[in-house]
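Taking it in order: structure first as structure tokens, then the write-up.
A protein chain is absent from this complex, but the other protein chains hold their places.
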Amino acid sequence: MYQIEKARLGELFARIAASGELILPVENNGTSQYGTWTPEVEVRLDRLNTVRSAKDCFFPQTENLMGFQMKGKEISIIDQRKPCEPFTVFGVRACDAASFGILDRVFLSEPVDTYYQSRRLAGTIVTLACGEPEETCFCSVFGIDAVKPGGDVSCWLTEDTLFWKSLTEKGDALTEKVKDLLTDGDEAALKAYQEKISAIHEKLPLKNLSLEGFNGDATEALFDRPEWAELSEACIGCGTCTFVCPTCQCYDIRDFDTGHGIQRFRCWDSCMYSDFTKMAGGNPRLTQKERFRQRFMHKLVYYPANNDGIYSCVGCGRCVAKCPISMNIVKVIKTLGVKNHE
Amino acid sequence: MSIEETKKEYKPLIVAFCCNWCSYAGADLAGTSRLSYPADVKIIRVPCSCRVNPLFILRAFQRGADGVIIAGCHPGDCHYTSGNYYARRRMTLLFSMLDYLGIERARTRVEWISAAEGVKFSTTMNEFAKTIHELGENKKLEDLRCKELLK
Partner (left out) sequence: MQRVIEIIKEKAGKLLADGTVDRVIGWKDGEFFYDPTPAVFSAGELENLRYDSFCGANVSKYLIAETKKEGKILALLKPCDTYSFNELVKEHRVDRDKVYVLGIECRGKADINKIRDLGIKGIESIEELPGDELLVHTIYGDKTCKLNDVLLEKCLCCKSKTHVASDDLALTGEPMPEAPKDRFAMVAKLEMMTPDERFEFWRGELSRCIRCNACRNVCPACSCLKCVFDNDASGVASKANADTFEENMFHIIRAFHVAGRCTDCGECSRVCPQHIPLHLLNRKFIKDINEFYGEYQAGADTTSRGPLTDYTPDDVEPSIVMKRGGDQ
């Protein structure tokens, strides 16, 4: 375990950036977004969450897959895969760090998604414990400990010090590169800080949310519940919840006609959209109620059914904070769960 | 100028939406009168200037146009009585919005050219092509996919 003065973080970032792209939360017109570090950017480690999650670093919103070029009657295929250069993501919160495990189960199981895999192999994740959680946080409900955020390296930022603890081989390699900037960590100080923020996490209003009644076998019990109609009544069918979500992984593959050829790319899809999973024969989800239900059933029932009971929600609270009409997974859990915690 | 230099020389692409009843006929007259206009101008015939949806203009820029001109009947002479009046309001607002977004305001233009104005067609197109040539390539409203891949 190591530490560095907070005032010297700029040096640390410069060192990490010297050996590959460093992505971290930066200021962007009043919002925080993951962006590439340069000496000019304003790093925002004080805000809890970026608007978009760290998922973008491994599974970007749009990604070119291949191109088709037409010359006369000849069609040639252009392989647009590029080798992924090593990069580091800094300041990932525990919830986002946990989301990578959920995405891995989708993209790294057979058949392996090589686009995602190359980014995962190239990326080193440096997490940051949450010192000032928000009321929208409920990661502890999914067994995530925001005080010990995981990743390749875990960091804790107190008022004046950043503590640095490597957890994996990738983490060790990164630590080796920055070691001369770090000093030996004060275990007692870190422990005191951890206890302090643990106490704050205990006060979070959603920490006792009960997931009882949601599991891989709950399809029949939940699918036709009449409450879905009321829950989805105000849904405007936008994609905000799905696009800010760190675990939503549905995508669409599309062809863009450039006028001279075809660019095949994939982009995030949203179950809230009317053309989600639209097929030649039509759309299996005709109204917003069904589309709305799909999102929550996927997170709390279908995904656990296929993935050893693991939920595909990490409780980051982005959808809770961002929904235009304030309908969200917390309200769904409270309405449909076995235990209603008031 | 060597052949290589000629190849590299910037050739703008200009899309002209011409109303079937006046401006397209004006282009015809320019042709039969042996008046020249630049080969960079690609004419798309539309039934009326008000057929031009703002998306057409943006799509033209997306596919690599450097300038877009809409040519219709003179106000008051519309084959459909009032189409060009509506087009006039729409295009005024659209051009103003493009300007507001910082896109060069000279890249878009509306001209009223009647079927009898072969000369006006020719001079307008020559002048517009010259303006666009001076402005250079459309960088602000380009779609890189259309430029990078597959030319």
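Think of it as A and B in the order they're written, each chain with its own count starting at 1.
The rule is short, and it goes like this: a contact is a pair of C-beta atoms (placed from the backbone, for glycine too) under 8 Å apart; a residue touches a chain by one contact, two chains touch by 3 or more.
All values reported here derive from a predicted model rather than from experimental measurement.
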| item | value |
| --- | --- |
| Per the touch definition above, residue among A:T36, A:S109, A:S274 or A:N306 touching the missing chain | A:S274 |
| Sole contact to the chain not displayed, among A:T36, A:Q61 or A:N306 | A:Q61 |
| Residue of A:E21, A:D104, A:E134 or A:E290 touching the missing chain in the full complex | A:E134 |
| Chain not shown, touching residues in chain A | 28-31, 33, 48, 51-52, 61-62, 132-135, 200, 203-206, 230, 233-234, 236-240, 242-244, 252, 254, 256-257, 263, 265, 267-270, 273-275, 320, 322, 324-328, 330-331 |
| Residues belonging to chain B that touch the chain removed from view | 54-55, 58-59, 61-62, 75-76, 82, 85-86, 88-106, 108-110, 140-145 |
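Everything that follows uses one rule, which is that only the chains that are shown with their structure count from here on.
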| item | value |
| --- | --- |
| Geometric centre distance via CA averages, chain B-chain A, whole Å | 46 |
| Touching residues on chain B, where the partner in the complex is chain A | 63-64, 143, 145-146, 149-151 |
| In the complex with chain B, residue positions of chain A that touch it | 67-70, 78, 256, 258-263 |
